[in-house]
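All protein chains of the complex are present and in place, except for one that has been dropped.
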Amino acid sequence: MKLLVINPNTSESVTEKIAAVARAAAAQGTDVEIVTARYGVPYIATRAEALIGGRAALEILAERENEFDGAVIAAFGDPGLGAIRELMAIPVVGLTEASVLMACPLGRTFSVVSFSSRLAPWYRECIAWHGMAGRLASIRMLDAHVGDVGLVQEENEDLLVELASRAVEEDGAEVIILAGAPLAGLGSKVRDRVPVPVVEGVAASIKIAEGLVALQPRKAIAGSFRQPALKPVTGLPEPLTRLIENGR
Amino acid sequence: MKLLVINPNTSESVTEKIAAVARAAAAQGTDVEIVTARYGVPYIATRAEALIGGRAALEILAERENEFDGAVIAAFGDPGLGAIRELMAIPVVGLTEASVLMACPLGRTFSVVSFSSRLAPWYRECIAWHGMAGRLASIRMLDAHVGDVGLVQEENEDLLVELASRAVEEDGAEVIILAGAPLAGLGSKVRDRVPVPVVEGVAASIKIAEGLVALQPRKAIAGSFRQPALKPVTGLPEPLTRLIENGR
Amino acid sequence: MKLLVINPNTSESVTEKIAAVARAAAAQGTDVEIVTARYGVPYIATRAEALIGGRAALEILAERENEFDGAVIAAFGDPGLGAIRELMAIPVVGLTEASVLMACPLGRTFSVVSFSSRLAPWYRECIAWHGMAGRLASIRMLDAHVGDVGLVQEENEDLLVELASRAVEEDGAEVIILAGAPLAGLGSKVRDRVPVPVVEGVAASIKIAEGLVALQPRKAIAGSFRQPALKPVTGLPEPLTRLIENGR
Amino acid sequence: MKLLVINPNTSESVTEKIAAVARAAAAQGTDVEIVTARYGVPYIATRAEALIGGRAALEILAERENEFDGAVIAAFGDPGLGAIRELMAIPVVGLTEASVLMACPLGRTFSVVSFSSRLAPWYRECIAWHGMAGRLASIRMLDAHVGDVGLVQEENEDLLVELASRAVEEDGAEVIILAGAPLAGLGSKVRDRVPVPVVEGVAASIKIAEGLVALQPRKAIAGSFRQPALKPVTGLPEPLTRLIENGR
Amino acid sequence: MKLLVINPNTSESVTEKIAAVARAAAAQGTDVEIVTARYGVPYIATRAEALIGGRAALEILAERENEFDGAVIAAFGDPGLGAIRELMAIPVVGLTEASVLMACPLGRTFSVVSFSSRLAPWYRECIAWHGMAGRLASIRMLDAHVGDVGLVQEENEDLLVELASRAVEEDGAEVIILAGAPLAGLGSKVRDRVPVPVVEGVAASIKIAEGLVALQPRKAIAGSFRQPALKPVTGLPEPLTRLIENGR
Partner (left out) sequence: MKLLVINPNTSESVTEKIAAVARAAAAQGTDVEIVTARYGVPYIATRAEALIGGRAALEILAERENEFDGAVIAAFGDPGLGAIRELMAIPVVGLTEASVLMACPLGRTFSVVSFSSRLAPWYRECIAWHGMAGRLASIRMLDAHVGDVGLVQEENEDLLVELASRAVEEDGAEVIILAGAPLAGLGSKVRDRVPVPVVEGVAASIKIAEGLVALQPRKAIAGSFRQPALKPVTGLPEPLTRLIENGR
């Protein structure tokens, strides 16, 4: 099984963190390739940046889908996920989505803990889009100064653990999701310092992707994820143009 | 007051329909300029096409925001709306958004009537994002063959009126929203053939935009629509790059 | 365009505040007439007082509807609004309704800030009736001693600004609605002291009313806002009796 | 125990039906007095009529509360219920409220069956106000021509039973509420012809009122049903004026 | 009328408290018998314990249903309630259910106050199952050390009253439910020390059960509470086996 993991951020340091966790999580027989967005911002933290990153991820999949059995959009907020699913035939899963799905059997409620208050309303929208707002206990955010996004995990480990504990005690969280690709790998590191299960998002996304591929779901020919009607395109890159104009 | 109305579709025939309704709806003293997306598809009907059209609209506003007091994203589904609001200081309203807001004081529930079943799940997501799913009676869709999108209105008028009447009788709709920019202008034409108020989306968006500009809201400096933190950008057009890197 | 703005409170000092804001907000060509309830209480703050004030507003409109193109019920809590819409053919909008509609395009969530904790549960019911509870971040209330309701705005300006700021910081409000007709005009005064947009309710109601009139919606002949079946009436004032017994 | 049952409709024929069911349902030791609204319409079927009937009921209770231990507002839609609770110290229950409360232990979902489609949206609002919309399977309405409201039950018995059965089969209703005071008594008559429990609304309201009185709840001195702040009143009947100006 | 009140806990001291309140609440002519679970734990505080207690209650009713007109499951969390309703023909009500139903006419929102934080998420699930989560203001829990469950009431009275008052002030509770069978009787004792109505759960359950029996609801022959299809049974006690294999 071959999985494509797309970092829709432009920062290679985040790609490396994702790669390490993704490879460790992959089952025997699962090959994982990780690619970085060619344009955009180092770290997506807003809807505008997600609009840009979502299209970047879509362009990558338009080029390379046929080499893979499944794909992961490796950024919280799941940029472009709905759009990508329409055009792709392979299963694709987002980081927020995989995290909340895996959190469900581990507790009645989950809290999302991350490093920037800017992210909270947008994460909330994403979780609502997935229909899971009813199980969200809270979103708790540091207001860390983010200099080098590659260092945000190391610099804030203790504060994040404390925030997670407050989510458990004060908000009734029964699972903690450490959100944001720059925190990839932190979950397993702090596992024993948090009184409830911690979901490692990148690992969760690999396991959900593997599960989806194993189920061998057909490409829908009805509903909103079926291939869109073919249309003429103006001014888009060639692989995306071909996909929209000619389908697969 | 100067309003910029952006058609995120590439079809000039749709732009013309929008322009006619927008100008007729504008109050004395409101100047309306209408522009068409430079890239994308003739008519946005899916999340993927909205991702593309949303960025096209964002690029236009990145260039021209400072010439205007307010803006309208003149496509149902409101492509890019959340993203655009983060980066812009002027009020911006979407076609779906304006329609549902104006529908509220006219009836307890509204139905959305349009010409392609493809649109329904995506419109539903859009209405849920606006927090208005509780007032949605139904979405009723023709399955019209859409050859020339500029003709879809003329060719389907009677069928759309019938569909609207069934939404009233069977789904309990108390207001009808004729959705989709290609139907611009149809609302006033069929007004007397539907037993409940019909909201003309483009007209609604002009009136909401005028109202928002009149309220003189400040640009938020807190919350998720404040200016994002400045960041380095890779590979984006110059005006958008400047906006993300330097702010306003 | 002629708009009737009804103050369902009996206090003329509140009527004057409403009048000043309403006239300033009206577009060129919009004539606004403001009238005060003939019976009831100086300031409606409970469901019981709203039941009384709602009927007072209904009686006024039963007499004078045909002189106007649209109407505003200028009290938060929108007394009698649903009832009034059934019997009237012109568009009618409430102060809470207009405020929340205008708040929507300005932020993902709004908080309502006002001067008496008594009002909170009733305002919450009103917002739920409008289907907008999902976008309500919080209701924050002073517990101001209200001596002269005409002075409540002046005496509490600083405290209200502080409360608004706490709603932004602690509750995640992205828009502030300063609620209660006695606060009419305060929104524009404190605009720059609150970090998110402030909606001025009376101004919002004028703009929504103007927009509705411009859309020229037909009187529904189906659904729950169509004219009720004619019925014999006992013991009501003449214009209301005529409306219920004979229709328009 | 003394209960006051108020018919907010002006029709004595409906009062008689209510009286027969209420007296049969009352426990030994419960005295029931039934009164008819002094003004309004013969049968409340709209929000406007409920606004009028709600105030009529409020006036009756303002005069006579101190003679009773509890009260019932004997009209579906529960006219004025929230308002009345603020001003009264004795427990008061509405017909819709009592019906849905008693329906809950009898099935997972209930359908409301009645004789006029006009009533449906307003009943739905009432059930939502009670927080019970999640258990409502459907509202099914005859479109009976209502000549003499006193005859509507006799003339439509078979059609109503058939409608109830369709609600069970097609909508998944597990309890049927035959709604509308003019249908008082029909529930027990058709009990064996409907495949799920039928709630007789007037009987339910007597049992809930008896239960509430037995619990001896204190009058709230906090929250939205505490006595409103005293206020000067203009132009209201004397007992209501006294209650608002002086409290109890 | 004969009511069977089942304590699904094994502690006789709790049974005695329940008995005292139940008998005091019963109307003239209502005979109440109270029985204790034959197996399980002294006090049910978790889903696992409720699974065991629910089956214990089911076995008791399988044996003795035909001696009674109605039954009460006298533990908060309503162990086995849905299951029991399927197999029984008489009305059965749970303690949480009866409390929330009786709370509804007494205030817009209720808070549940009890003695162990362990109970909160499970009570919340129970209230959600009843469809009443929308009226739940909060669940406030002591973290009392529970030595002898028969003493928990006496030892914590003052702390529980204080908790109730905080629920009123900080969470907007308009009714207080003192939850947990070990607190039976406390409600009436502290009635005047809490600023809003306090619902005594055991008393509420007797009044709801009496009301249900008075309504004479038929056993459903449709829907999810009709008698299940008969099936062969392995390894269950005889009365339960007979009920599942042969029906009534």
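Couple of notes before you dig in:
We call the chains A, B, C, D and E, going by the order they appear; numbering starts again at 1 in every chain.
Throughout what follows, contacts are C-beta pairs under 8 Å (C-beta built on N, C-alpha and C of every residue); 3 or more make two chains touch, one makes a residue touch a chain.
As the structure is a prediction and not an experimental result, all values here were calculated from the model.
Touch, as defined at the top, links the missing chain to these shown chains in the whole complex: A, B, D, E.
Note that of A:Pro195, A:Pro232 or A:Gly247, the residue touching the chain absent from this view is A:Pro195.
If you put the hidden chain back, the residue from E:Ile84, E:Ala98 or E:Val213 that touches it is E:Ile84. Within the complete assembly, A:Ala173 is the residue of A:Ala173, A:Leu186 or A:Leu236 that touches the hidden chain.
Within the whole complex, the absent chain has one touching residue among A:Gly185, A:Gly211 or A:Pro239, and that is A:Gly211. Mapped onto subunit B, the footprint of the missing chain covers residues 120-121, 125.
Within the entire complex, the positions of subunit E that touch the omitted partner chain are 10, 38-43, 45-52, 54-55, 58, 80, 82-84, 86-87, 118, 120-122, 125, 128-129, 223-224, 228-229, 231-236, 244.
Although one chain is not drawn, its touching partners on subunit D can still be listed: residues 108-109, 172, 174.
The definition used in the following text is that only the chains that are shown with their structure count from here on.
Touch-path distance (fewest steps) from subunit B to subunit E is 2.
Closest to the protein's overall CA centre, chain by chain, comes C. Spacing of subunit A relative to subunit C, judged by their CA centroids, is 44 angstrom.
Averaged C-alpha coordinates give centres for subunit B and subunit C that are 27 Å from one another. Contact with two or more other chains is made by residues 108, 120-121, 125, 172, 174, 223-224 of subunit C. Judged by the touch criterion defined above, the protein chains form a pattern that is neither an open path, a ring nor a star, and not fully connected either.
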